[in-house]
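Let me give you the structure first, and then I'll get to my questions.
Some chains have been omitted; the remaining ones sit where they do in the full complex.
Going by the order they are written in, the chains are A and B; count residues from 1 in each one.
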């Protein structure tokens, strides 16, 4: 009997079905390796804020989901939770799709820290709309 | 002719109608003064994450909206945007309603920094589920 393996297909389906806000905002997982993950915001009418740009919590959501995907890929299980996340907003995000990419800064046994960058797909990573630094805590395993 | 004034009633209606994610997550503004604002998460099926607790982006959303309310009350206009926000997650948030309260740490001419605390209404502020520090930037006024 083989153990279930976390790969892009499984994680896409997991996020799409188990995290309602992903579908609500039009967020999809597009790449998932153990060193890098990418999420894409196609967007819809739910993501707007007054003034017409994309609401900050939507940008936070894509940053957080990107690190969630990477944590599951690194650990090959879903046993972590965000401990803290700093997000810097650089300019109004006016267009979709947006791309969010996370890479590992340091993977410790109990804490993992990520760098996340968000940019408009059309403009590319030289024109960031936001950047985040997130630390995840791995659940204690006493078993 | 009197200028329109921002008060609790106006800001509740503004958030409810102009920020779709507030209604999607069941977020309501419950207090708005120039020194303190409170937001309440009644919640619904949209706020869950795998494992059953409230998703991090929902907690970020209530923290961010609380500082948004306070910024509008302080400025008596909607001319700011979140510059950065650090959120610390302390324990899984397992129950609604949640209360989020923001106070001003420093109100500068161009930057305003807030302290935000989130707790379960039933447990009270001694049992925080999250805390955030947010800095808002006021739009440049060249007129």
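To be clear about the criterion, contacts are C-beta pairs under 8 Å (C-beta built on N, C-alpha and C of every residue); 3 or more make two chains touch, one makes a residue touch a chain.
Treat the numbers as computed from the prediction; the structure is a model and nothing was measured.
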{"item": "2 chains shown - copies of the sequence in the complete complex", "value": "4"}
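Please note the rule applied: only the chains that are shown with their structure count from here on.
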{"item": "Between chain A and its twin chain B, rotation from the CA superposition, multiple of 5 degrees", "value": "180"}
{"item": "Whole-Å separation of chain centres (CA-atom averages), chain A against chain B", "value": "22"}
{"item": "List of chain A residues in touch with chain B within their complex", "value": "14, 18-21, 24-25, 45-51, 55-58, 60-61, 64-65, 78, 81-89, 92"}
